[in-house]
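Heads up, one of the protein chains got dropped from this complex, but the rest are sitting where they should.
Right, subunit A next:
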Amino acid sequence: MKKGLTRALMLTAVVALAACTDPNNVGNDVYLSGDPTNGVDGAAGDPRSPAYFQQTVGDRVLFAVNQSTLSPSAAQTLDLQADWLLQNMDFSAVIEGHADEQGTREYNLALGARRASEVRQYLIQRGIAPNRLKVVSFGKERPLAICSDESCYSQNRRGVTVLSAGLSS
């Protein structure tokens, strides 16, 4: 029975690896952030589609080490996000806060929450109704780039606006 369990675990690992090397999954936060069925998608060419939001508007902002303040370029991205959300009222969003691996697990959870909250506050100031915006922190649990140097860490210290259809409850 133990052997069967080990085999099942190894199989899971293989499937997960296969999913990871699928080029279609790269940069797809809807998938990486958890339940793939939660995400909504559409053609990137359609300016009302989540794919357009993700790729053209820009669904993420990056942060400096241990910081949660928004840089001028992050604010620019969030301005565009706010415009899009104001024009597409049938979408709500979960804002994910993430940290790089250089930190303890609990601290990174709290830090990710700070980052997500900064993004949310900015979008609210830009006129988005608070009940359309939820926050969640993944701390260092869901890195996007997996190397162990600054080129990856800088991509992982992020706030990502993940769209979902309809108003959040």
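Methods note: a contact is a pair of C-beta atoms (placed from the backbone, for glycine too) under 8 Å apart; a residue touches a chain by one contact, two chains touch by 3 or more; residues count from 1.
Throughout what follows, contacts and distances are computed from a predicted model.
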Candidate names "Peptide ABC transporter permease", "Aspartyl/glutamyl-tRNA(Asn/Gln) amidotransferase subunit B", "Ferredoxin-type protein NapH" or "Tol-Pal system protein TolB"; UniProt protein name, chain not shown: "Tol-Pal system protein TolB"
Sole residue of A:T77, A:S92 or A:S137 that reaches the chain not shown, by the stated touch rule: A:S137
Subunit A residues touching the omitted chain (full complex): 2, 5-6, 9-10, 12-13, 16-17, 19-20, 32, 34-35, 38, 68, 94, 101-107, 109-111, 113-114, 116-118, 120-121, 134-138, 141-148
